[in-house]
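Of the protein chains in this complex, one is absent; all others appear in place.
Order of writing sets the labels: A and B. Residues in every chain begin at 1.
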Amino acid sequence: MKKLMKGNEAIAEAAVRGGCRAFFGYPITPQNEIPEYLSRRMPEVGGVFIQAESEVSAINMVYGAAGAGARAMTSSSSPGISLKQEGISYISGAELPCVIVNIVRAGPGLGGILPAQSDYFQSVKGGGHGDYHMLVFAPESVQEAVDLIYNAFDKADQYRSPVMILGDGMLGQIMEAVEIPPMKDPTTFPKKEWATDGTGVGEGRRIVNSLYIEPDVLEKVNQKLAATYAEMAANETAYEAYKTDDAEVVLTAYGTVARICKSAVNMLRAKGVKAGLLRPITLYPFPSDAIAKVAAEPQVKRFLTVELSMGQMVEDVRLAVNGAKPVDFYGRTGGCVMSPEDVMNVILEKEGK
Amino acid sequence: MATVFKKSKMLTDTKFHYCPGCTHGIAHRLVAEALEELGCEGKTIGIAPVGCSVFAYNYFNCDMQQVAHGRAPAAATGAKRVHPDKVVFAYQGDGDLASIGTAEIVHAAARGENITVIFINNAIYGMTGGQMAPTTLLGQKTTTSQYGRTVPLNGNPIKVCEMLSTLDGPSYIARCSLADPASVLKAKKAIIKGFKNQLEGKGFTLIELLSTCPTNMGLTPLAALDYVKNDMSKIFPLGVFKDIDAIK
Partner (left out) sequence: MEEKIIIAGFGGQGVLSLGQFIAYAAIADGKEVTWLPSYGPEMRGGTSNCSVVVSDEKVASPIIANPDYLIAMNKPSLYKFQNKVKTGGTIIVNSSLIADKVERDDIKVVYLDAGALALQAGNPKTANIVVLGAYIKLSGLFTQELVAKMIQEKFAAKPKVIPANLKALELGTHAV
């Protein structure tokens, strides 16, 4: 039975259904409905909810809880994620599974509270120090956000890596009809032999750590992480090709902006312009092969990357297209959101129509 | 022949990396003995800081987490909340706890987080090479207070026990010294009290241990102990600053 739910609340409920039993957060707009919802919901399922004294503390509480074996998560918005980056680096270094939700707002600095996609770099490039990445999912709708976070804890456990759900203020605030999946049974989750649950002694004791003072040991750790990322790329890369089969103009966009672009594709097609959209669902790993394949199609004339930023994902699109076709960029920032008409007009101008 | 002394089974066989004369070794032993005596083997999670005791995870014979600088109380909170039946302790130095980690320690204490914090105060940064700590004494020369700490430039040393004991959350806060055998015995009693309170669910406990850093103080081990006894304990008086059982 479908239910009308706000994005943030649906994300929170789906996290619980996906097995999350520990949440640590700090208030920041526009994600507040997530901690608010979980402060009520966690006690109902015997889970932990703590409003931390800062984002820095929140992510380190996640470190402690995840290190002790819990399915833990935090949520925040851009400035808060910047503060969490140190902790995310430690979590990656210690190979701890957790889920991080970023409901992006406009920056830099305190910026504004309206939707933006200007956190692409700090999400997919390893926003803190060191050579790390994480799975980054960019849902376009409340339903997709629900489906992705529902399984995000399994993915985090599988790869022993943080997983990020990258939304924006629009996704957090929008209400849509969603189907919330059933509660997962925590007894079916894989046992975490590595977790510091307090029972370890002697040979059996567990250490959660990201300090490797010997260079050759640390290099091996980095190589191991890289192998994990390669495995993610092989198994998890996801995208949606929307009317790209005969497309001459290919839009690339993610998240809510991709929906705006879908409307633009349909408006362009009504005007006789064969447009399509390639929408990355995972921003890391990035669907470079899929984009390269589309770029190699002879009928494809050009790409247009559309973002709520000054141009971040466009760099990865250009790397994937690798000069085969021109890649143009159209972006709005500061919380301004383009309409489908705006996107259409950019294409019509490029097409000389 | 009767055994009069042996290493606690809550310590591993790994050799300490600490400098000669450093009191971290004593502090580790006291924590391990307290845990052993209270029957905490197989039910303890320790949190190691950043600083000289960063490698504490190699020494305590229990599950250990090494965490980011200053964030041990936050990580301990996370671990304790998901394993409330286990004993969780954080082991932190003065830079970790009283400088970069002030927010975490204050709020863990304010929440009455049911954890035990062992706070090593030696008035200096050891690991990074003798820089000024938040607890460095006025006039004390360090590599970043080359003319001695002054109030106009650096402010006064932070008194952690006094500050945290103003909060309602803590159940027990005490400052002890590791400068002589009698003090060490007292410190052990305080540490046992801290863990006992945790086992009884009474809430946050912190035991500050005035310690030495002969290497960075530029003193012999004995002179460093004298410095703790004669200089540090004047600014950081020993005693129990909060004990909810005593109030009753």
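In this section, a residue touches a chain if its C-beta (ideal position, glycine included) is under 8 Å from a C-beta of that chain, and two chains touch if they have at least 3 such contacts.
Treat the numbers as computed from the prediction; the structure is a model and nothing was measured.
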Note = Displayed chains that the missing one touches are A
Message = Looking at the full complex, which residue from A:Ser82, A:Asn222, A:Ser263 or A:Ser288 touches the chain that isn't shown here?
response = A:Ser263
Ask   = Which is it among A:Lys2, A:Lys220 or A:Lys271 that touches the chain not included here?
value = A:Lys2
Remark   = Given A:Ala177, A:Ala226, A:Ala296 or A:Met310, the residue that touches the chain left out of view is A:Ala177
Query = What is the set of chain A residues that contact the non-displayed chain in the whole complex?
reply = 2-4, 29-30, 112-114, 169-170, 173-177, 256, 259-260, 262-264, 266, 335, 337-342
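One rule holds in what follows: only the chains that are shown with their structure count from here on.
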Key: Contact set on chain B toward chain A in their complex   = 12, 41-45, 47, 54-55, 57, 61-68, 71, 74-83, 86-88, 103-104, 106-107, 111
Query = What residues of chain A sit close enough to touch chain B in their complex?
reply = 21-22, 24, 48, 50, 52-54, 56-58, 60-70, 72, 86-87, 90, 94, 196-202, 205-211
